[in-house]
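Have a look at this one.
Apart from one protein chain that is not included, each protein chain of the complex appears where it belongs.
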Amino acid sequence: MEKILKEVLDTNRKYTNYGQVASYIPELKNARRDDLGICIVDKDNNIYKVGNCNTKFTIQSVSKTIVLAMALMDNEWTHVFSKVGMEPSGDPFNSIMKLETNDTKKPCNPMINAGAIVTTSLIKGSSFADKEERMLNFFRRLAKNDNIGINYDVYKSEKMSGDRNRAMAYLLKNDGFIQGNVEEVLDLYFKQCSIEIDAVDLARIGMNLASYGIDIENGERVMSERVSRMVKTFMMTCGMYDASGEFAIKVGIPAKSGVGGGIMASVPNRMGIGVYGPALDKKGNSIAGVKMLEDLSHRLNLNIF
Amino acid sequence: MEKILKEVLDTNRKYTNYGQVASYIPELKNARRDDLGICIVDKDNNIYKVGNCNTKFTIQSVSKTIVLAMALMDNEWTHVFSKVGMEPSGDPFNSIMKLETNDTKKPCNPMINAGAIVTTSLIKGSSFADKEERMLNFFRRLAKNDNIGINYDVYKSEKMSGDRNRAMAYLLKNDGFIQGNVEEVLDLYFKQCSIEIDAVDLARIGMNLASYGIDIENGERVMSERVSRMVKTFMMTCGMYDASGEFAIKVGIPAKSGVGGGIMASVPNRMGIGVYGPALDKKGNSIAGVKMLEDLSHRLNLNIF
Amino acid sequence: MEKILKEVLDTNRKYTNYGQVASYIPELKNARRDDLGICIVDKDNNIYKVGNCNTKFTIQSVSKTIVLAMALMDNEWTHVFSKVGMEPSGDPFNSIMKLETNDTKKPCNPMINAGAIVTTSLIKGSSFADKEERMLNFFRRLAKNDNIGINYDVYKSEKMSGDRNRAMAYLLKNDGFIQGNVEEVLDLYFKQCSIEIDAVDLARIGMNLASYGIDIENGERVMSERVSRMVKTFMMTCGMYDASGEFAIKVGIPAKSGVGGGIMASVPNRMGIGVYGPALDKKGNSIAGVKMLEDLSHRLNLNIF
Partner (left out) sequence: MEKILKEVLDTNRKYTNYGQVASYIPELKNARRDDLGICIVDKDNNIYKVGNCNTKFTIQSVSKTIVLAMALMDNEWTHVFSKVGMEPSGDPFNSIMKLETNDTKKPCNPMINAGAIVTTSLIKGSSFADKEERMLNFFRRLAKNDNIGINYDVYKSEKMSGDRNRAMAYLLKNDGFIQGNVEEVLDLYFKQCSIEIDAVDLARIGMNLASYGIDIENGERVMSERVSRMVKTFMMTCGMYDASGEFAIKVGIPAKSGVGGGIMASVPNRMGIGVYGPALDKKGNSIAGVKMLEDLSHRLNLNIF
């Protein structure tokens, strides 16, 4: 398997040249464009990794999957879906327009920013600090890594440059889709985006989803089967920004990407895959990462359709 | 003339029954639905008034005209129009969508909320308090009424319920159309909306525009001829929310309405007209006020086309 | 006056270099980019002209004003406005989107293509040939020129390349805004666009509107005062494509342009103005024509606001 991964990485490394590192905040700009790594954790808990698998980076939008799981564990599902929809949007991740033109004005789904601001607001906790700690602990548990924490430089930059997300949040508040203090919700949202992980962490998270919510090491349930399926479904229909449809056609695996360069993929009943490659394509997905997953899907017959 | 005004008011009073008083904040809900008044100030400084012309109400969107004039007096015009457009939008006054779908992302014009937030941000002053004072003084000068002030209950309610405007402002900030502290800009915006005037004040303001910027009492210039023409043009093309086109066709006079029930109209070289009628139609215009102006336009041949 | 016109033309001729001749059909591409002419007919029937005032060109969208007048003369106004709106759209002339997102799905106004297809469908006649003849005769009467006819090469090209207008027409048919045979309506629409006129014809048409519908030579009424006012109002709010607002601000005269290079302007109670300048700006308006009208408006104080 490691040989296959190595070939996949070597074959597709060239694509990093065609991508760009995210640059909307200075911290992301510092990433090395040609870094590339891929890690697999399979259901027998074997771990395979090649390339830059120990490089830390911020999770960014990949966190939307985990926060969605928490929202579904903390609330009645009907309540969650009264605040955020289930439909792919066909619009860019940070589009505001649909909040206005939709019949319901609800965010289309929890994988776009507006939807993730809603799911973030649904995380339960006795205090703001408690919510933050519960969130961090859930990330740590899924990744089986107690060292996971927040990159505070990224967090501060996100917060400072986050006026577009701020605009969305106030609109969501105005339309009744989030409650409470907007800046506090945004703070938690910016923090979740700034959690630092590596490709191995992502692979483990993906495996927890692939195993339908069972921790494969100790057999404990970390989320219900239904929640794990819902998360994977959203990853398939809208996990790769407005290239989700193309990714589903070409790769056919539930996956979620972030502008930090990470992709977390989950092949039901088989494996979790973590990718790191900060050179992004125009849609915001790791350009070589997508190519590696397409390649791997064909070699290992991972397409679920 | 007063006889004509009385007939116009009596004939059209019945329409107040078909309108609704604005209800998004409690203070506006308290208005009496059947109040109706109309005042004319002509270029010989004759003043004619019938009905509820001394009832105070908040100026709301009518202020957009005055703040536009200030923005044009305080800044280079090219600078102003690099931040806000000149085109009617065809969308509701509080639409956010066009900020995203427009090529420029600029607010379409200064008569919609997003555009007025921009013009508000362009008012000059050595401090926030100074901006507020300059603004208030300009309103007082145009209305020739030193007692004009802010209704603080309305202001507080606007501020508390203003999340949609807040969303717009953060988006404008994000896209570079406003500078500085968003909440401070919004504060001035909510204050200008909460200025309390009556129909006579509106008629005097309209006369100052009709006289191409000359105070007809003392011959002093309160704004340049060009600015007075620009304001009247925006009133014609987009002063009556998304019924501006219909109002232009049926009435043919530059006018600006507010959800407080006021309409300020300005017939070039002839007269200013102030209307008060808090029963609104579905577009947010004084329902009987529009009818009175249509009637008056035919009787006095005021249509400028 | 002719001296002024000559200065205006000489000063602004340079702008033709920054424009492009329309090229979507071969016939329009043949126009000479630096042609420029302007003609005034005033209310005493004086005629002043400089530059290329005898060059024939197709009227294109300028015809929308005349067809609107016919629709209003041939039908109850409430019927007309149940099929086409009165509001500026803020969208390009050939936009389809608003037909879908509007509450009413009605074309916003009669100056955009969709609206003009509606007004065309409202022209009365005992047969298709009769409608065409009535239309042509009305153009001839307004321009006082019996030689006005259709450029059949342009007509054929418009018809062949008219699939976007065809799409609109079928959508309008589907939504009940036009009746009868779609291809027949389109045929009349393409014919009206292909009528050949010159700048003098346009000035005379503009004068007929400026005189509130009275033929200034013989005192006959060619349309009602109300219709003449409505047409001028639509010219002001939406006559210059999606630069109508800017034109209103800078020039302040009701005007309608066409991609053939013509502009027909009408200064109420004063004059009609015809312009020919086939070099267009990005919005589709004669680039030097707009500049000449702006210049002329300042020199002769024609701004109606």
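When the chains are written out, they are named A, B and C in that same order, and each has its own residue count from 1.
One rule holds for everything that comes next: contacts are C-beta pairs under 8 Å (C-beta built on N, C-alpha and C of every residue); 3 or more make two chains touch, one makes a residue touch a chain.
Keep in mind that what you see is a predicted model, and the values were worked out from it rather than measured.
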Chains in view touching the one left out: A, C
Listed residues C:Lys6, C:Lys156, C:Lys173 or C:Arg226, member touching the removed chain: C:Lys173
Full-complex contact with the absent chain, from A:Gly19, A:Gly51, A:Pro254 or A:Gly289: A:Pro254
Touching residues on chain C - with respect to the absent chain: 95-97, 99-101, 163-164, 166-171, 173-174, 182
Contact footprint on chain A, counting only the chain that is left out: 85-91, 98, 108-109, 229-230, 232-234, 236-238, 242-246, 248-249, 252, 254, 268, 303-305
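We take it that only the chains that are shown with their structure count from here on.
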Centroid comparison with chain B (C-alpha atoms), farthest chain: A
Rounded Å distance, chain B centre to chain C centre (Cα mean): 32
Whole-Å gap between the CA centroids of chain A and chain B: 47
Chain A: positions in contact with at least two other chains: 101
